[in-house]
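Dropping the structure in here first, questions after.
Missing here is one protein chain; the remaining ones are kept as they sit in the complex.
The first chain written gets the first letter, and so on, giving A and B; residue counts start at 1 in each chain.
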Amino acid sequence: MLARIQLPKTARRGEVISVRIAIQHPMETGFRFDVNGRAIAKNVINALSVRYNDAEIFRAEMGSGMAANPSLEFFTVARDSGELVFQWVDDAGRRGEERVQLAVTGP
Amino acid sequence: MTLRLLRKAALVLLVLQCAAVAAAQPPRSGISYAGADVRALQADDFANPGMLWVARGEKSWNALAGRNNRSCAGCHQDAPVSMKGVAARYPRIDTATGKVSNIEGRINICRERNQAADPLQFESEELLALTAYVAHQSRGMPVAVAVEAANRPHLERGRDIYSRRQGQMNLACVNCHVQNAGRKLLAETISEGHGNAYPAYRLEWQGVGSLHRRLRACYFGVRAAMPAFGSDELLDLELYLARRAAGLPLETPGVRR
Partner (left out) sequence: MAAGLARAQTPADPLATLVRDITGGAALTPGRVTIDTPRLADNGHSVPLKVSVDNPMTATNHVRSITLLSPRNPRPLIAKFVLGPHTGRAEISTRVRLNGTQVVLAISQLSDGSFWSGSAEVEVTESACLDAG
């Protein structure tokens, strides 16, 4: 699953930074039919977790009310240099993961 | 007979009128008719969901394919350099076959001749992604299709299709996109019908689609038989649309309602 993530490369310690993620996924509602009239099974990314240096900073539990190709923007406090790990899973059990480095400067 | 002649005369007048209007005023992109949300979504390169297809296209560009085990990059190297301005000049006549080729067609020609790979299906995620990636390299550049002896008959045919009444609603493209551009149709402002955003992310599609998909939707809208993806009719129409949109900056991946 292709995803794009946006956050600053560097931040001052204590700064509140914006974190954005967008994932290519149809977020099938289960209410649609294919061209042959067969129902398309519901398949949405139902959980997304974001960990920053091993501590969970954000979690989303999602349903079919989220738009296709889901996008989320949230905030976090830049504490220490390290890694943000984004992990998600859909109803079909497919998993995705992205890792992004963040450098924190200042006392 | 006289009625038919009169109708024909009226249509000729209409086309002349349109040509005069088109000559007097520069073409106007569909994005200028869109609401604030759609405009903001297109303008923000992270929020624009079409950029997911562009990112996927970049991966395909660099991936080995076919029996020759060759990637697009193997011949064309960096797309931001080699593909810059290419989509602005398309569709073009493929010299080997003499047929009109759009970016999708050109990608499949490359696959067949140079990669020895099967052509990609129209509207497949991979063909949409590659087309979006290639066209994206010309974003901001003005549409500039040349008029030459080789493409003139196709341009003329495209123009004829554009002004031909068809379907159960008996409407031609010009009836909406020239005569009534800027006016309201239900909750929609009718655009001038330019293709400079495509492949585009349409909210209604919940994904990226090609210009041919959008054109087929118009045929569907006037209750006319839809030509096949990549058919001569849609290619000639695409060529004429590009000529009509001359000077408009490419927006791929545009966002539309």
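Basically, a residue touches a chain if its C-beta (ideal position, glycine included) is under 8 Å from a C-beta of that chain, and two chains touch if they have at least 3 such contacts.
None of these values were measured; they are calculated from a predicted model.
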| item | value |
| --- | --- |
| Neighbouring displayed chains - absent chain, whole complex | A, B |
| Residue touching the undisplayed chain, where the options are B:80, B:153, B:182 or B:221 | B:221 |
| Chain A, residues in touch with the chain not shown (by the definition above) | 16-17, 29, 31, 52, 55-68, 70-77, 79 |
| Interface residues of chain B (partner: the chain not displayed) | 34-38, 41, 185-188, 203-206, 209, 213, 216-218, 220-221, 257 |
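Keep in mind that, in the parts below, only the chains that are shown with their structure count from here on.
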| item | value |
| --- | --- |
| Separation of mean Cα positions, chain B and chain A [Å, integer] | 32 |
| Complex interface listing, chain A residues touching chain B | 2, 4, 6, 20, 22-24, 26-27, 67-69, 71 |
| Chain B to chain A touching residues, read off their complex | 46-47, 49, 51-53, 55-56, 59, 206-207 |
